[in-house]
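Entry: chain A
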Amino acid sequence: MILGDLLDARVRGPGGEHLGTVVDVRLALETLRGDDPSPDDPDREARALSAQVRRRDRVGRARVVGILVSPRSGAPLLGYERTGVTAPWPVPQLVRRRHRGTFLVPWEDVAAVGPGEVRLAAGYRQEDAALP
Partner candidate 1 sequence: MKKLLGVALGILTAIGGFVDIGDLVTNAVVGSRFGLSLVWVVVVGVVGICLFASMSGRVAAVSGRATFEIIRERLGPRAAGANLAASFAINLLTLTAEVGGIALALHLASSVEPRLWIPVAALAVWLVLWRVKFEVMENVAGLLGLLLVGFGVALFLLGPDWGELVRQAVPPSPPATEHVATYWYYAVALFGAAMTPYEVFFFSSGAVEEGWTAKDLAQNRVNVLVGFPLGGLLSVAIAACAAVVLLPAGIEVSSLSQIVLPVAQAGGTLLLAVVIVGIVAATFGAALETALSSGYTLAQYLGWSWGKFRRPARAARFHLTMVVALLLAVGILMTSVDPVTVTEMSVVFSAVALPLTYVPILLVANDPEYMGEHVNGRVTNALGMVYLVIVVVAAVAAIPLMIATGAGS
Partner candidate 2 sequence: MLTLAVALASTAGCTVASHQEPGQATAAVADAVAQAGSAVATTRLTVSLLDADRVTTPVADAAVLDQVRVLEESTTALTTLVPPDDVSSAQRDAGLAAVADATAEVVTARAWVAREAGGDLSTSGAVPLTASELEADLARAADDLDAVLALAGGA
């Protein structure tokens, strides 16, 4: 299975009812501390201006947590409905409004993945989509 099979697939409930589209797949990355393979770079602090570059945790396995389902389809998302970004006004606000109601379905509750379609298991859970 590749991610492309899941992304933008239609999501149907156990009874075949249309729930929305898969907009993303959530993963849990293992982080292994203190295992930096290139620690001796004196310029790093000066060069690395962002936390993203500065953070040097090694990552391990990436477990699939679940799929994110939006009742609306389409449009590059930029993830505004899952983050707290508010600038530049009014872009995040509009995207968030459009994708209101996005929810996370745990991977265990996914029953079947077919061409362009994902079916959820009976009694599937809908969790908060916000990134922690």
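The working rule: a residue touches a chain if its C-beta (ideal position, glycine included) is under 8 Å from a C-beta of that chain, and two chains touch if they have at least 3 such contacts; residues count from 1.
The candidates were selected such that all candidates are chains of the complex that A comes from, given by their letters.
These numbers were taken from a predicted model, which means no experiment stands behind them.
K.L.:
Quickly now, which of 1 or 2 touches chain A in the complex? Give its number.
P.N.:
It is 1 that touches chain A.
K.L.:
Spell out the residues on chain A that touch candidate 1 in their complex, using ranges where they run on.
P.N.:
43, 46-53, 76, 78, 83, 85, 87-89, 91
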